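So that we are looking at the same thing, I have put the structure below in structure tokens.
With one protein chain removed, the remaining protein chains of the complex are shown where they sit.
And then chain A:
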Amino acid sequence: MAPVTSPQPAAIENRTMTINMGPQHPSTHGVLRLEVTVDGEVVTKVKPDIGYLHRCFEKYAESLGDYAKVVPYTDRIDYVSALHQEMGYVIAVEKLLELEVPERVEYMRVILAELQRIASHLLGIGTFGLDLGAFTPFLYCFIERENILRILEKVSGARLLYNYLCVGGLMRDIPTDFTSDTWEFVTSFRPKIKELNDLLTTNSIFIDRTANIGVLPAEVALNYSASGPMLRGSGVSWDLRKNDPYSIYDRFEFNVPVGQGEMGTVGDCWDRYIVRVREMEESLKIIEQALDQMPGEGDVKEAVPRRIRSKEGEVYVRTETPRGELGYYIISEKSGPYRIKARTPSFVNLSILPAISKGALVADLVAIVGSIDIVLGGVDR
């Protein structure tokens, strides 16, 4: 019998390993799969694999052949900020059909959109904290978000997918206690932002986990055509509500918060986070002004056409959603829509991930994904 030789110990080489993060990973905010190549603990390459939530929005919208029927589908593009998706779409169709919308409707849309922005940012911040191990702020954010959802439910009848805006107006009349409810929310929410700052913003552990992590220089952000808090976090002051006002945003006074690198470098995760927090305060300001100026009377269905007669034409409308620039590009024919394209901010912002996560630790990758604040419905459509 031949003597048993012990196997030669393999030489320890520096090998990289490919691991999967998602699609069922608690910190990917949905069904996102990341193909991560790691060298030990350090990420060398990230490849987002998307498409798990693809629902053929564009093709389906074109096949419906009716502009009004598309609105409930736009809700489902980005279900966390459904009203913004509707708003962009109805503004695009109104521009195509050259419809005038009553004042009251415009104000209502702005108030709802800003409420939705706060709700969306609360969710974004809450889950960002959750990714980093802070469970409490997540729950407190959800308490506040619940108050907003209640207002929206009273108005539209649904909590998440509102289908409240329609081409030319609103689906339902505004409830009588809407103004008082919103005022109540605005006054009660202000102190909560301070509470959130105490819990998260100034927390030293949170700062250690986010400052100087996932730094996105302004130039890179612009090259990738990032938008929203992602771009503003890098110090670029670009907000469509200010720079290219749609609806009636030119009537309100508000600031555009940008990242200043207070805790680390400009464009790190903390900057993106703080931009969202400060934007909530600005949204409150807009809501207050809009509530003051909103006409008390008026028929919200005045300009709603009974049947939408399609027109030949081509429009592109971009609006500022909580995640950035949402664009709708519509080519219309006499018979109906020929092409409806949605440019969603989540998709564009996610494409930056490989560029900014090189060299980060795996744990930091979680923080970076959280700070981009993507919604997979928006990425895949």
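We adopt the following convention: a residue touches a chain if its C-beta (ideal position, glycine included) is under 8 Å from a C-beta of that chain, and two chains touch if they have at least 3 such contacts; residues count from 1.
One rule holds for everything that comes next: contacts and distances are computed from a predicted model.
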Among "Cytochrome ubiquinol oxidase subunit I", "Ring-1,2-phenylacetyl-CoA epoxidase subunit PaaC", "NADH-quinone oxidoreductase subunit I" or "Methionine ABC transporter permease", UniProt-listed name of the chain not shown: "NADH-quinone oxidoreductase subunit I"
Per the touch definition above, residue among A:42, A:99, A:171 or A:315 touching the missing chain: A:171
Hidden partner chain, touching residue among A:203, A:225 or A:351: A:203
Which of A:57, A:73 or A:328 contacts the chain that the document leaves out: A:73
Where the unshown chain meets chain A, residue by residue: 64, 68-70, 72-73, 136, 140, 143, 146, 150, 153-154, 157-158, 161, 163, 171-172, 195, 198-200, 202-205
